[in-house]
Each structure stands twice: as C-alpha cells, then as structure tokens.
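Missing here is one protein chain; the remaining ones are kept as they sit in the complex.
A and B label the chains in the order they appear, each numbered from 1.
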C-alpha cells in the first residue's frame, strides 16, 4: 500500500483529560482529531498524551492498545464466525466486525470467497460508528479490485500499540528498513494494533516477530544497534 | 506510639508504574507503603443482559490483599464506579463494557484514595476518553484534634475520624467524600481544605509522570 509521508508533525505539549487548549475557535479550517472536543467556545482534551499538530489538524497522541474502528483504515483481522451472508471478524474492537461475502473482488452470489474460521485477512474498514458493528471490505472501493486485501497465508501476528503501527506504516521508525537489510520478510500493518509478518523459514519468522516486538520501545539509533547485533 | 516522621500536611512519596500488567491500560499507584494496581480493559464486548444501548457499562471489581472480598470491598467498588462514571465519556462507547479491576498490593492506610488514583491513571493509560480526571486523598483527625493527611494504618487505628475526598482536576469540584467517626463541622471543612491542596500535588505528580513516559 502506498502511503505518503504526512506534513511536518510537531508536538505541542503534554495534556491530561480536562485540560483546555488555547486555540482560537473562530479560525477557519482547524480540524480536531482524536482526543479533542469542542465545548462551546473552548477546546478541551479527553485523553492523556501529547497534543500534536500537523498543519491545521490537531490531535492527542498516546500509547493506547485498544482499537476504535474508523472508516477507511486498514486492519488485520481473524475470521471468528460465519453468518448468513457474511463473516464475523475479530479486529480487536469492542464488537466483532462484519465482512459480507460480496465484499471481495469478483464476488457474486454464486462465487463465494473460500475463507474458514481462524483465517487471517487484511481488510479495509468500510463503515464504522459507535452505534453499529464495524463493517469491512476486502477490496479497494475506488476500483473494486483486491489491491492487496484478502487472505494472509502463514506467518505470525504481533499485537502492539496503535501508535507503533502508525510509526511502522509512515516509516517514522526505521526498524523495517534496517531489518530488511539483514533478511527478507514481508509485513501487513493493521491500524488496529496488529501486524502480520512472514518470512522464508520458521526461524526467520520468529526472529522478525521478536525484533519488531522489542523495537516498539526503541528509538532509531537503538533499532540500528539491535539489528547490528543480529547481523553478527 | 512512635510519632509521624513527616509534617501533618505532607503526603507520602507517590510512585506510579504504568503498564504494570498486560491489559488495555494498567497502573500501580503508591502512597508510601500503600499500593494498589488497577487494570482497565475496554471498551470490550459486553454480555447482553448488561448491555446499555446508549453508553458503556462500567464494572468495577475491588480485591483486597487478604481474604475474600466482603461488604467493605463491595462499597469500595460502588464508590470507585460512581466516581469514574461521572468523568468517563461513556456515551462514546455504547453497548460495550469497560472493566476495571483494583487489586490491593500493600496496605498501609489510605487505600480507597490509592485505588481511585490508580484507576484514574489506568484509564488514561488505556486511552478511555474522559472529560476530567479524579484524584483522591484521605486524612484523619487524631485524639489531639490534629489533622494528619495521608494517614498510615497505625494512625488510622487511633484516629477520632477518617475522611476521604475525591476531587476533579479542572474545577476542583468534590466528586466524592466519605467520613467516619466523631468530628465537628469546623474540623470537616479544615480537612476538606487540606485535602484539596494535597490533591493539586497529586495532579502535578501525575502530569509529570505522563510527561516522563511519553518522552
């Protein structure tokens, strides 16, 4: 999946729930992201973390692990059941997600996807709001093609914080690049705190799993040191 | 009885350890030798019979260090739940469960306030959206009429009255208070004032810790 590097991201300050943010609410174009809410004339925080801005978008960053589904995000899920015309998928959110049989490339009423309970998939959140079970799709809505979504074969799943997944996806952390210089592996990064990874041998898969797990708490120079130790 | 080694209005050393267990959010909070671990799981799946259509179901379990949970622990559960229900934005998580478990690790007095503070930190650690945070502290009025804040067990055993207060960070409004024993109105308001000042200190400590962990 192609992802462009976001515009310059600056940390403003540490905030706690209930703190007010001194921004002029009348300034047009200000967008409030997760963790911020407008109450009348003031903006207050609902999460503890770093208040971050990128352009005129503000949000609060923290290290939470629990996923709240958002439309458009890509997730790694596990088929947990089969309903009438859909699969039930566990994506780590409060409610199991729904993946309709028709939400696959070239799917028709006669041509059903062949997934079983326990299979891993990479999907896109088609619809999410707090009152309904989230809905997934295994195709790109722009061109109705699979585009990398669908069943994930073999490999292993790493569970981590949502923020780490973001850092992996935007390559804010160099660990994937550094590790890729030592051995071949592939990853599918879900915004739901789940990263699917695979390599050629079991030993390598286990290695990639443990390295990515450790690298969550490391900065780029520490990542470099970790990978250098492996190459030896 | 050995006299207290610190001034009457000084709370013990606060120590906070986030991510103490592997849950959505958790924290160990200590006032000196009183320690409580709180774990928060959620928003997660809720049983149909407990489901609320428009908001999250908040469940609190309080486990004492010694013995099976009794009525006192059930009271603590009710108090913690009421306190956090007023600050958690539960309407953002309808038909879900936010499960909070408090386990006493060490008991040297002021346990309820320790538990409330641990819960507050664990909720922030889990990223549960709240409109404010609750901080709590207790004090006693001893036989000489002196007010001692953040009492140890041996001080509580010989106290005339024991008061626990929980405040909200932003408005410093009183979220919860519980008093036992014999006391005058004057003493009560003095306790309230002293605890309010201590609450600010706790908030500062929490803010410092969050800052430290994120950098």
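Criterion: contacts are C-beta pairs under 8 Å (C-beta built on N, C-alpha and C of every residue); 3 or more make two chains touch, one makes a residue touch a chain.
Assume contacts and distances are computed from a predicted model.
One chain of the assembly is not displayed; among "Pre-mRNA-splicing factor 38", "Exosome complex component RRP45", "F-box protein isoform A" or "RING-type E3 ubiquitin transferase", its UniProt protein name is "Exosome complex component RRP45". Set against the missing chain, the residues B:106, B:177 or B:214 yield one that touches it, B:106.
Within the set A:68, A:99, A:152 or A:189, the residue that contacts the chain not displayed is A:152. Seen across the whole complex, the unshown chain contacts chain B at 20-23, 33, 37, 39, 41, 44-45, 61, 63, 65-68, 99, 101, 103, 105-106. One chain is missing from the display, and on chain A it is touched by residues 78, 80, 90, 92, 96, 116, 118-120, 152-157, 196, 202-203, 205-206, 209-210.
Throughout what follows, only the chains that are shown with their structure count from here on.
By the touch rule above, chain A contacts chain B in their complex via residues 14, 16-19, 35, 44, 46-50, 62-66, 68, 94-96, 130-131. Interface of chain B with chain A (complex): residues 24-25, 42-46, 87, 89, 92-97, 124-127, 129-133, 168-170, 203, 206-207, 210-211, 213-214.
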